[in-house]
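What you see is the complex with one protein chain gone and the rest in place.
Read from first to last, the chains carry the letters A, B, C, D and E; within each, the first residue is number 1.
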């Protein structure tokens, strides 16, 4: 199984020792992005993965590629052009103090400035079974939008399974209006087979009026011929946090049990869920097992540092089997 | 609004990685003190602040000044004299293992040895609206006591609002007896407008016998013409820690709701509360809002490293608004 | 009181910042082992302790000795021979993600390869009151087994109190079968006075059939003339972890209360319990007090980094006295 | 003496432990820029300094301001607008391996995007004696160029001493041609009193043909009514590095002795030299003393980490006095 | 060009901050080995590389694989078996204090215990142009020796270019005698095309008597039909260290100029030289250029941390072109 992700790669600067940025000069760098996170997890589940992105041809771009390889993702399709990579800072949270994420400019990056016509999508798609496209591309620049549309269309035409996640961020590009964003999503959806999102993406972005969740998803999947629709959410009950997910397929909705969260670093929780779902679909597991696996992968990822999950299938199954059991004393 | 604090500045050596001091050689340094903590928070709420203290004229003193500036406090009134700064070690806690604080000698420091007559209080008070004096000065040396009395008196005479916090530490100076300490506090109280303390300060230090809390505070405030009396406390219920506070004014007591604590570093919690209260009084907020703001500032501070709170008003309001809400998945 | 421990010393590489090993290159080294952990705690309770082990005669062995001394243990009986020390990696856990321990080869170490005949046990036992032998020695190599048997026998003959902990790890040496391991334990038990273990050690390793716990321990202690049998265990109730222990003596079983755990690093919890029990027995404390002290020592140790407890008696008593009390605000 | 600098503030990410970026994830952050570096040094020499720049109104901008204050520079004139700050990575060198600097995009930053008309230069100049403008502003965007021209003109008209350093970087903005850059420098030079640059700036950028150094500088200073022209350079002789400088004034050139360099971090060497020269001019020192002081400040700065010099006058004089003397043994 | 290396992979623990191991607990981990080092450099020069080795199937083995991928080397041929990986500690040197390397046991590792018959060499060689075998395999165990012989023979028969480096370490396995080692080297040499070693390898290990260097190499290369023989050495002249190399081919010896060394971390200098030589041979560069490139790559590597060179061709050419030139001041 060979999976390609198209998307922005970012540098993440994590402020050390649970400090606030204003308090320290020590940062830990990691290379992340929805595509990177998803592929990292899928690579650790045993699949061949590669990323299609653009990095600057300098030591920063080379560092990002080295990190990508370390995560188990092939960097053979990375294009080196332009002079910048997007970045953001993360201040880890503690109890009531939330994790805080602050982005730098994302529109001047090598990825955001790369013209759609400069990609060789035909070559990038060769040998690939599944293509993942991140919705962020629809919010960045005209170049990234055009590239996303073109890749989605070409992959769809060539019979690849096309995954997409909403990742709706209207505020990323000040020029974006609600209407413009809605049209862009509507334009890409006909090419998609598997989609990750939330109820709110359908109601707030796509202006669906349906209140009943099952009917809503049914209508949406029919409208765009979506095969699978899945999503996850965090909830807060009596001072505890929980994580749960759903999977909609063939007119039917499946819900996972909610698992308690003990968060070390919450970023990438949706990507960890998505890679778990994709693994279940690839392996044709029962949908309930698939959801349990996806939630477990995400709960583990949220109890770990950095965005990119690196758990093996055994790690996830162990967590499912032994969670909360009494343990021996050494 | 221009606020001056008078008090001891200390070096804090935090043992790294939640280790015990005996286990590691890695320390994180920060520059702290009741005055520093209070002003840091007030500076981040948008006020002009400056500290009146004494530091050694060497790289250690210069480091402390640089840290003070970084916190947003003016170091223009710092006096460089003597050859030492007080210090303490902090070993962070975990669960049942409490945070442990160990002080080095505090009586030989530049601040403790500075004669009251060597200060130019007239100049220090120029342009200042509020003066804060920390009760620790009453426990250290004859020099610090005399300076505190003189400054309180001069500020009061010049119509400045004078704040004071009890911070009662009898054991600091072995020569101190209960009677001596009581007299010292009684001597400074007539100059004070706003005071931070606890019920216990009144009963144990000042020997008030009144059991009813409201009556007790009423009597105390009448005796010394105190305008505002406020305090906070930590409680422990069914394995969880909570933080709450009160504000007494004009014969009436106001209580905050108790907020759950998830402590990363508990030092400075009272200073964070005090700076929140002062902000509410300056801004003439409703007393309940003032208490909610002060408690929130302190809860956030206790969920953060180091003594000195650096949250903006927006940070505190965000915590109040969104605390415990369900959140979205990225 | 002079206590000697015989056993394997290991290097522990703790992965920094709660990361997974695959995520970082930063490691913290500590020198550990059941004997080291136990003696470290006993040394901090005020006893003379020394370790009998074998280390390579190179900078790695010298580092281990320096660490042992730092823990308060005499290294005068350490033998320098061979060329290796065993090691393991620790990835700290968070919430649902368990702490993970991965061992490197333990059979090629200086300790595992040292012949029993090369020890001078007579000299090692001189001046010693209590000898502790770790059951791991029975799982490693023929050399460590023979040394353990010989030392146990000689110490017993010379009237020393001999302690032993099961620490049953069949999988350590692939050549070990259940039957072989059972016979080895049966061979050493007649020399033992105080033993640390669990119900499962008796049923699964020694094949006792008795279900009733008190009867089981009675039978076992009678069979081998064991004076004291003690053990601890971790349990999981409604999302919380608890720690409790028992002590069996003179046909009677004593149980501690269960204390809630907030784990920073769980390794060495049994050693912390054992050193607490030994202290109670040495000091001839009431058995309930002994258990409370041992549980408290272990709860504190599990809330601290590294295997080797370094709490003083005062630290443990303070925890017992003040645990969960409301505290003052600075 | 009150000095204002106008210019870009950048985040510098220094790769830890003399590693290459590809080898580690540990970074040290510092806040730098020609203006920051110059003012930091001048503040440590005892002058009042403030920076006029634009930072994003988020935790990153606040961090930069905190760092600026820590360096002794007032942040009262900082404008918070836009959403980004420029940044670069530094890999420290060792022997033959040169220090490597890699920039991210600098044109999308808050500073680069701030319109000249949005500054209140009148207010910014109030109370200021000397204004420093960095030539980088001429290479970035139309906005930064216009702001630099306007500020230079206004400061000149109001009788402030205006300093400028060439810092010629044609490649910064791809749209820049040699001719365009030349015209921009020619446009600002008539407003300048003190200028930092090199022979090459005059010959390569401004197309002067004169070969004789003294004549060249004379012609240049006459053409634009420049009062002082100074510059520094690094040379390499028999495996050793040296640092030297010159100062041209009133038709006469002064040369410093060359000092051997032992570089820890070479960035900011020109800024350290410039702040030394300015100090000599402010204090009306002899020109030879001024050059010796400026070279010493820069040699010390290059033997220290980070761009921004923080040496006091005493530090610099001590270095001049005791350099290379035999020292005592403790 | 596709290059395969066969050999031991080791964990390197570098003691932090130029400390001695006894002084600190902070270690930096890296994954190294002659094969890893050589391939890392070749991958950064643009070739496809993969390593044939054996790692434990646990988080330690997975960490090593992740590091290998990060260096640009394919881990697809890594075999997961056994339970250990070799390791060593490095204490960096300073001036007269030499860098110190201390190995742990290397014979119990997964690699040392893997049977030759368990490798699928046929598959490993498919698609490969050049095979590199490290001489360490001849010193470890019977299994590694047999595997090395078999791989060398099979690669030679299939027309691959076979490289070998002496890396003679008699003391690694106490069972090794001079005669045994000599015979083992004599057994593998007939399959080798390119060999890295020193004069001393020929005289001390292989007992050649010839004193004249050129004649010696001629005889050796004729005896075993070696196509290329190359080596490097460090020399010490008047307090400075220099690095130089030679290449023997077709009866002729070529010598590089000696370059001054400024060592940060000297390990892997021979591997950096070898990868430079191989690159020159692959690209059919002039032999003098090849030597200059190889020496430059090694000088840069010795001025960098860790064993594995990660310089690009551009980095090496830049060093050759600009070394020792005067530079500009920013």
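Quick notes on this one:
One rule holds in what follows: a residue touches a chain if its C-beta (ideal position, glycine included) is under 8 Å from a C-beta of that chain, and two chains touch if they have at least 3 such contacts.
Everything quoted here is computed from the prediction, not taken from an experiment.
Interface with the hidden chain, as seen from chain D, comprises residues 16, 28, 240, 259-264, 299-300, 303-306, 310, 319, 322-330.
Mapped onto chain E, the footprint of the missing chain covers residues 17-20, 22-23, 93-98, 167, 198, 200, 231-236, 239, 266-270, 273.
For chain B, the residues touching the chain absent from view are 13, 20-22, 25-30, 58-60, 62-63, 66, 83-85, 87, 89, 91, 100, 102-105, 107-109.
Basically, only the chains that are shown with their structure count from here on.
When chain centres are defined as mean Cα coordinates, C lies farthest from chain D.
Taking each chain's centre as the average of its CA atoms, chain A and chain C sit 45 Å apart.
Chain A and chain E have Cα centroids lying 40 Å from one another. Each of residues 20, 22, 25-26, 28 in chain C touches at least two other chains.
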